[in-house]
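Missing here: one protein chain of the complex. Every other protein chain is in place.
Chains: A and B, in written order; residue numbering restarts at 1 for each.
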Amino acid sequence: MGKRAGMDDLVRLLQLAVNGTAAGCIYGLVALGFVLIYKATEMVNFAQGELMMLGAFFAYTFVGLWGLNYWLGFGLAIAATAAFGYALDAVVLRRVIGQPQFAVVMLTLGLAFIFRAVAGAVWGYDAVGFTTPFTNKTANFGGGVVLGQDNVSIIIGTVILCLVLYLFFSRTRLGIAMQASSQNQLAAYYMGIPVRTVFSLIWAISAGVAAVAAVLLVPVQMIDVNMGLIGIKAFAAAVLGGFGSIPGALVGGIIVGIVEQLAGYYLPAGSMELTSNIVLLAVLIVWPQGLFGQVIRKRV
Amino acid sequence: MTLRTSYAQDLTLARSRATIGWYALLLAVLIALPHVAGEFYVGEIAFVFIYAIAGVGLMLLTGYTGLVSLGHAAFLGIGAYGNAILLSKGVPFALSLPLAGLMAALAGVVIGIPTLRMSGLYLAIATLAFGTVVILVGEKWHSLTGGFDGFPVPTPTVLGLRIEAPEGVYYLALGVLVLVLLLAMNILRAPLGRAMVAIRDSEISAQSMGIHLAFYKTVAFAISAGITGLAGALFGHYVRHLAPDAFGILLSIQLVTIVFIGGLGSLHGAVFGAAFVAMLPQAIALVRDDLPFGIGRLPGLEPSLFGLILVLVIMFEPAGINGRWQKLKTWARNFPLHRRAAFRRQKSYAKSERLR
Partner (left out) sequence: MSGTFSARDLSMRFGGIRAVEGVTFDVQKGEVFSIIGPNGAGKTTIFNMISRIYTPSGGSLHFEGQDITRIAPHRIAGLGIARTFQNIELFSHATLLQNLLIGRHCHSHVGILSQLAFLPSVRRAEIEHRRRAEEVIEFLGLQRYRDQLIANLPYGVRKVVELGRALCTEPKLLLLDEPSSGLNVEETEEMGFWIQDIQKDLGITIIMVEHDMKLVSAVSDRVLALNQGRILSTGTSAEVQSDPEVIRAYIGGAPEPAKEDAA
């Protein structure tokens, strides 16, 4: 009997870990968007969660409303969100370069409100969803370990996306130009890199990553205008990761996701929302620069 | 411009007798107002006063010390609940109001100290998380706050004036606002205010001028939170029934919007911004039915207008309403000899906050 119960506990723990990792991958992907933009432009995009929400609604339009093939809709949603991200930088954010960091925070907060209202006006305030190849399917791993394909697809999708991004940034000319512009704008500019366009492209990539997160999330969560509030948890992830580190953002996301699942199971009801915030505060108090952050100090 | 003949003249609160005259007139008008204006308007203006008090509190922190708080609604909530709980336990209002401010100030120290070493961005995130935690705790701590059922705010009587909306709250809020403004002006002409400005503009050289960063940041947090707590206590009397979710992120963002739209680094700005933010919903309600295509009936109209105005202000008038007001004054004074160049924005460059 005791052995059986122990086995059940183990399986339960594994399922919690997988669910947590899957949720954490989503946080991590949104956090990745924060980090990409921050590394390049020192701007913090508080509307990153809303970009994800828009990506989800684009996908819903293509797949759920127009009835396109899932994969085609997936691709179109990424492209549409990325184009939106590009335009956002080119039209709005480019104009506020040089303003204090916090002005940009307020600006993007304002943008988030606008996006939410516009999405509400276009797609309505009811939660919607559409069927994906992974919805309500399970994968049996043997030994009583049964996991939802939805969660597994999130994890695999995240791994693939990270691989693609890694290859892009390390192997392609454009990716290397982006890295160069992030490290030293002026030097990159003198080397003939069109820094402004590169920055807009980075916004496009961040928006595209947010769209991927959105579509991966569809099997486990309904789409609604407030889904962007996930951005706050992604924030915790980015901070844990040190805000300047791409692997850090993912690791941070997974930590937040797992801690949240464990807290939701073992602690009294309602502590789930508290945990991500408390983890965030605790980390910031102990390591004011984040877990993976380097010490940033102004040079005099 | 009057000719100054002693250093003491630069330490007065008003530049000239004319300025004092104008403010006295404004105060007289505001005192007489409830006798002429309808209840609705008195209530609206009382609300502006309450927002202005909170705005001054946040302005001292964000506009003058350069520390950003995205969780200030929590201090408003602590003040509101503190005052209401003390009143319900039989503490007289003359004590409960300052104690509410004090409680919020202590909470300010509690959040101030651990955030001392954080840079701007992390501070914004930490205060955001702090605000969320306070609200969640308020919701769960049913025996103290009544949770989602809410908490009825007792109505005390001060000098024969019942503290309830609109008139009682109007006069009380006006009085507190005047006191808070005087306090803020005192701070700004004293070494404390200069230390705050120094920290805002360059921490590193503030430190080498002998300014103890941790101490002054904590003091700034405490004063700011305390003033915001006072606004919270009055807010409680205005709404009469407290619920924890009223003090969430949205209210925090509204408070920051006050200082941003008003214009950072100006007490006038805090008041202008408060008037704007407090009256916007009513202004929208007035025109709601006249808007074409049913825009007025969209549920997201109000927050999106907030967002839009915020975006436009930051893009086109970073100095806020106060900046616009100063330009208007300069323009009027020099009319018709104004120069366009005087209003041209200086070109700014991306300022890196990193050490490479």
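Here, a residue touches a chain if its C-beta (ideal position, glycine included) is under 8 Å from a C-beta of that chain, and two chains touch if they have at least 3 such contacts.
Predicted, not measured: the structure shown is a model, and the values here were computed from it.
Out of B:Thr19, B:Thr157 or B:Ser205, point to the residue that touches the absent chain in the complete complex.
B:Ser205
With the full complex in mind, choose from B:Gly21, B:Pro191 or B:Pro299 the residue touching the hidden chain.
Once the missing chain is taken into account, the touching residue is B:Pro191.
Could you list which residues of subunit B touch the chain missing from the display?
Residues of subunit B in touch with the missing chain: 7-8, 10-11, 183, 186-187, 189-192, 194-195, 197-198, 200-202, 204-213, 219, 265, 346.
Keep this in mind: only the chains that are shown with their structure count from here on.
Touching residues of subunit B toward subunit A in the complex: what are they?
62, 68, 114-115, 117-122, 124-126, 128-130, 132-133, 136-137, 139-140, 203-205, 253, 256-257, 260, 298-301, 303-304, 306-311, 314-315, 318, 348-356
Can you list the residues on subunit A that touch subunit B in the complex?
Within the complex, subunit A contacts subunit B at residues 42, 44, 92, 95-107, 109-114, 116-118, 120-121, 125, 183-185, 225, 232, 235-236, 239, 243, 270, 273-274, 277-278, 280-281, 284-285, 288-290, 296-300.
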